[in-house]
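Below, a portion of the complex is reproduced, with chain positions unchanged.
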Amino acid sequence: MLFKVEMKVNIPHDMPADVVADIKAREKAYAQDLQEKGKWRHLWRVAGSYANVSIFDVEDNAELQDLVGNLPLFPYMDITVAPLCRHPSSIHEDDR
Amino acid sequence: MLFKVEMKVNIPHDMPADVVADIKAREKAYAQDLQEKGKWRHLWRVAGSYANVSIFDVEDNAELQDLVGNLPLFPYMDITVAPLCRHPSSIHEDDR
Amino acid sequence: MLFKVEMKVNIPHDMPADVVADIKAREKAYAQDLQEKGKWRHLWRVAGSYANVSIFDVEDNAELQDLVGNLPLFPYMDITVAPLCRHPSSIHEDDR
């Protein structure tokens, strides 16, 4: 089951550089692990901003909350979620 | 080159049913043709709304304008566009 | 799987009264059928407005789209959707 997740990062300007670097490193490792597991199917940078557009593929709403809520950058992001499903004009049975 | 395109359909309530049916049929054929050509890479319904989230794969901004501006439903949709590119945490060289 | 669905009704003022009455009657029957089936678990009027707050209980996003998209009033409503899941402070294992 797919969800579009958009994340806009707002790191406080007075956070120490090493703390920021640590969070970002953990975020990257976490994101790559979820991609390899097929849970985070697409991850694109929005050009010109510190933001991304993502497609998550989860069992249910609870798993979405679990995966998104554990993002190391979660406390520093504005996040919007939209549930997706098959479009009647799609040529794919299972567009993921 | 990828763009996220979100379309929200607002068909005027007093448009004759046969006109609506014709526009929708042409929209579907147009959308399926672009998907088969690889230009319209993803097309998802947003659950609970008359809207979609799409990923277009075009040569440049001019082609995006050409493809979107010729949608049969174009005059009846609110459309937002975001340019996408590779995210530094993506595990894919070319996530399309 | 639960979703909060909020619906705000905007019936065009020039729609003939009998057409409005027919749509409303079908909407009511449809809503009561889904409630009896357990799909539409809660349905409340927002006091002072032509709007409701609803809780849907569905298998997945596709079923949500199917149920909401077939509402007779669907073309005349502004609808917002939020995916819900268990809150860690809830005293219920399965709050529905």
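Here the chain labels run A, B and C in written order, and each chain numbers its own residues starting at 1.
The rule we apply is simple: a residue touches a chain if its C-beta (ideal position, glycine included) is under 8 Å from a C-beta of that chain, and two chains touch if they have at least 3 such contacts.
In this text, all values refer to a predicted model and were calculated from it rather than measured experimentally.
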Assembly copy number, counted for this structure file with 3 shown: 10
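Criterion: only the chains that are shown with their structure count from here on.
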Chain contact topology (line, ring, star, complete or other): complete
Degree value of the rotation bringing subunit B onto subunit C, based on Cα positions, nearest 5: 70
Distance from subunit C to subunit B - Cα centre to Cα centre, in angstrom: 27
Subunit A and subunit B, separation of their C-alpha mean positions in angstrom: 22
Shared interface positions of subunit A, touching two or more other chains: 2, 82-86
Subunit A-touching residues of subunit C, taken from the complex the two chains share: 1-3, 60-62, 64-65, 81-86
Residues of subunit B defined as touching subunit C within the complex: 11, 13-14, 45, 47-50
Residues on subunit B engaged by subunit A in the complex (per definition of touch): 2, 4, 27-28, 31-32, 35-36, 42-48, 52-53, 55, 82-92, 95
